[in-house]
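To start, I am sharing the structure in question, which I have written as structure tokens.
Note that this complex is displayed minus one protein chain, with the remaining chains in position.
Chain IDs A, B and C follow the sequence of writing; residue 1 opens each chain.
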Amino acid sequence: MSDTSGPSEVPPGVVSLGDYERHAQAILPADAWAYISGAGADGLTRRWNREAFDGMRLAGRVLADMTDAGTDTMLMGMPMSMPVLVAPVAHQKLAHPGGEVATVLGASAARAWMCVSTLASTTLEEIAEASQTTLIFQLYMQASREVTLSLVRRAEAAGYSALMVTVDAPVNGVRNDEQRAGFRLPPHVAAVNVQGFPTPSSRAGPGESPVFKGLLDTAPTWSDIEWLRQQTTLPVMLKGITSPHDAERALSCGVDAIAVSNHGGRTLDTLPSSIEALLAVADTVRGRVPLVLDGGVRRGTDVLKALACGASAVMVGAPVMHALAVAGPVGIVHMLTILRAELEAAMALTGCVRIDAIDEEILWPGKDAPGLRS
Amino acid sequence: MSDTSGPSEVPPGVVSLGDYERHAQAILPADAWAYISGAGADGLTRRWNREAFDGMRLAGRVLADMTDAGTDTMLMGMPMSMPVLVAPVAHQKLAHPGGEVATVLGASAARAWMCVSTLASTTLEEIAEASQTTLIFQLYMQASREVTLSLVRRAEAAGYSALMVTVDAPVNGVRNDEQRAGFRLPPHVAAVNVQGFPTPSSRAGPGESPVFKGLLDTAPTWSDIEWLRQQTTLPVMLKGITSPHDAERALSCGVDAIAVSNHGGRTLDTLPSSIEALLAVADTVRGRVPLVLDGGVRRGTDVLKALACGASAVMVGAPVMHALAVAGPVGIVHMLTILRAELEAAMALTGCVRIDAIDEEILWPGKDAPGLRS
Amino acid sequence: MSDTSGPSEVPPGVVSLGDYERHAQAILPADAWAYISGAGADGLTRRWNREAFDGMRLAGRVLADMTDAGTDTMLMGMPMSMPVLVAPVAHQKLAHPGGEVATVLGASAARAWMCVSTLASTTLEEIAEASQTTLIFQLYMQASREVTLSLVRRAEAAGYSALMVTVDAPVNGVRNDEQRAGFRLPPHVAAVNVQGFPTPSSRAGPGESPVFKGLLDTAPTWSDIEWLRQQTTLPVMLKGITSPHDAERALSCGVDAIAVSNHGGRTLDTLPSSIEALLAVADTVRGRVPLVLDGGVRRGTDVLKALACGASAVMVGAPVMHALAVAGPVGIVHMLTILRAELEAAMALTGCVRIDAIDEEILWPGKDAPGLRS
Partner (left out) sequence: MSDTSGPSEVPPGVVSLGDYERHAQAILPADAWAYISGAGADGLTRRWNREAFDGMRLAGRVLADMTDAGTDTMLMGMPMSMPVLVAPVAHQKLAHPGGEVATVLGASAARAWMCVSTLASTTLEEIAEASQTTLIFQLYMQASREVTLSLVRRAEAAGYSALMVTVDAPVNGVRNDEQRAGFRLPPHVAAVNVQGFPTPSSRAGPGESPVFKGLLDTAPTWSDIEWLRQQTTLPVMLKGITSPHDAERALSCGVDAIAVSNHGGRTLDTLPSSIEALLAVADTVRGRVPLVLDGGVRRGTDVLKALACGASAVMVGAPVMHALAVAGPVGIVHMLTILRAELEAAMALTGCVRIDAIDEEILWPGKDAPGLRS
């Protein structure tokens, strides 16, 4: 934990992920906070992410024998010490001068996998260099396949263990908070992995749509996924799927895993909550590939609920930025450790000994009524 | 955009229709605000208009091919560049000295249709003169058929493309906000199109009802609609229908379209939300005439949801007054452009290429559970 | 309207029953307000009274022919000009020095029936003297049948048209607001009709229940109702029934009408809302006797909804005290006139011409789903 140029101590009273969020808001500049915390449009999906977790109830079990209990499990054939991944979050130097290196040091210490964003503010090679944990490279498809492939090759060369292709952001969401705050990336933060790459521009005439004419020209389609699957031997996960229809289509492209995600409510507002989307997707996928839930996880009970609904693991995104801003790499370790300890307590109080044995039996009042709003 | 006598610049931080509303409230005199924003009675229906849109969820679709995507469509046999109309709003000079002329300049620039109120503060001819877009004349039936017909003939002569007869306001709603604010039209704002026309007065004796004795004497009935339909070759749309029973009756009168509307919650409080009324009416009408939804639209996702529930287009009313008050014709263009860009982003993220292909498939979790409260 | 010793003008901005409530709170001493406004325990039933009305939706109807529309109707064989009664409210001199005489002057001017409480602060004879409307005498059964009968005979002699026996208050509710405020009747307010009557006292030993030992000894039972029915030729209505079981029992005692009431939420907290109780009772009674709804009515739409759910009329209680406190007899006329005008507007916008033709058809979305919470 060599990074010392930003905050590196956990302040008193920070005992939950919610505490990290409150402290981060107090520390960060208003426009960076607007970028980090801003949801799409009216923030309904972001709110629903939490409400759906909160409204889901657990069936307690007492007096179970917890000998040999543990949180270790497998994902895409690789062992993980707990079913919680650091999500791919762009521009982490916004939160802390150590950026993605600070995060990977913390994740390594906490023995959690980390996903590295195409839009990281550190090169993917430097992050890999500092890592002692399993890394996944998050890939935004670029304007040309050639350029996309260059990123894939770099990730392979740097020892990344899998690719995660984000598929739900062909256009920006309606980020009113960011817009009102006039957020722009500060000079010391740049998407260094894609610097100099060609970017799409609008070719709309007067009265024509800037969205449909130009910006969407280079957005990836299913055929790009089929193509990508042929280009690498790394496992490929798609991130950003919420509908069973798309999940089925993803399977037919040969993907190895699916991250069910509504982008934390930052793309299309009024998408269903992450856990509701998971339930629907799990019902279609029926175990053919592992599912990872992304969006709204803030408590160990949330992890338990996601696993009960069919996820093999979950990702935390915003809490990474909050912990990084508040206490750098130490914050990352602490935040992940809180989540793990909460998960373990929840396992003990629901009588769950092993991660892969967690199923809908622990939901109250049983499988037909998980307490969700759909 | 020649009108320069009122506000004409978009203030910083105005990036959504909600921002326009907040800014308008800060700018307008309290009594004008009470008139413009005041709902019927306790404002329940107005609140439900928003809650129903907000509570309805979308099914995301990723990686769709968006080549040739667009918002252009048809209504009553006429082409429109986007399925959003400026609703007929009375007394627009209350919001901006340019009044309806400012609005029509903005709507023309944004390529949106505009409905002109019988109670416009500018003559229908002057508005037509300034217009470069499709205009619909909103008609309040007058105390005599002769007088009503004079308005129809003027609209025909001025080149209006259709008539929209408002049928849900035979009596005023219970407008407590307006009443408390003591709102009266200021001297510079007058319903110039009907000046000098005879108005109904109460003939109630002591202890008799002023509502039932007098004011309702000249309220239109279904036979007046049948009569009107015979008097003009223009398409006739009824505005203010919420019940399937009335929709069926309207069809039997030969109307060309129906605007499903609860008058923005300003007439009878506790009418259902606009989108719920639309669902019920669409179920009865089954495509025999196009439906236009009016009431509560504030986001591009709302437009998408209304189309998915059976509307061919939507109207925005209050946002017109807000945008007009804040930035005159520029505000109108900007407000309509925001709505269009939001609609386009929502189409991209749900995989909708064309307006007329949008159906209930994009609602989560499918047609049987659109997430509404009924 | 001779009473001039208290407030007698409607303040500006008072345009709804809610306005009267807010103004009354500002005018009245805190302890009197605690008595008048205080609900039972946590006030849940009182809140539900409003929420149930608010949550119930209306099906609008347009373009109906409203010729000959009116609010006149019949109750227990007697004509009434509108289906709204002044409920029996005790101790009205707490609100205004004119007390019940002020109320009856206002009710007479508004052509509304009035119920007079056993606990009126004016003698029942004086009220009858001042009345030009139909009066009902509200009867609390007294410690002995002889004493009860003396009240009945006085009501008969004074020309009251019916008796209304309150049956839901054998013990006081848990009136925490009153208790905290230390409310006691001030010297100028007394229950003059029962002065000097014997009152029950506790005979509980140490550690025994003061509720069960003593206070309940003289509480009436069904046999007292059967007895009372034999003692008078006046119509007898029971007030305070919420369950279908009790309604059936009341019918077997030969009562002439039932006031479905939860005592405005002042007796047993978490009783169902008044409108839900009405629906259940109406379903059992099926028109064998007329039903009057009491509890939570504040809007003309509430009156319409109660009629649609099976009531023949409604009562307003707390609004009487509010209007009396704010503007004396003028307030009573004004408050009742507001309610009538709101009812008429709601009838016009739902196409209801006559009171006795109002049925569940005007509820959205029809009889099977009145939007209630049960």
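Following the convention adopted for this analysis, a residue touches a chain if its C-beta (ideal position, glycine included) is under 8 Å from a C-beta of that chain, and two chains touch if they have at least 3 such contacts.
As the structure is a prediction and not an experimental result, all values here were calculated from the model.
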Contacts of the hidden chain among displayed chains: A, C
Residue in contact with the excluded chain [from C:89, C:128, C:155 or C:241]: C:241
Per the whole complex, from A:71, A:209 or A:243 the residue touching the absent chain is A:71
Specify the residue from the set A:60, A:186, A:200 or A:254 that touches the hidden chain. A:60
May I ask which residue of C:8, C:25 or C:176 touches the chain that does not appear here? C:176
Pick out the residues on subunit A that sit against the missing chain. 12-13, 15-16, 18-19, 54, 56-66, 69-71, 81, 111, 299-301, 305, 340-342, 344-346, 348-350, 364-365, 369, 371
Contact footprint on subunit C, counting only the chain that is left out: 41-42, 44, 167-168, 170-174, 176, 179-180, 182, 207, 209-212, 216, 219-222, 224-225, 238, 240-243, 245-246, 249, 262, 267-272, 276, 280, 374
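Here is the rule we use: only the chains that are shown with their structure count from here on.
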Using mean CA coordinates as chain centres, what's the gap between subunit A and subunit C in Å? 59
Subunit B touches at least 2 other chains through residues none
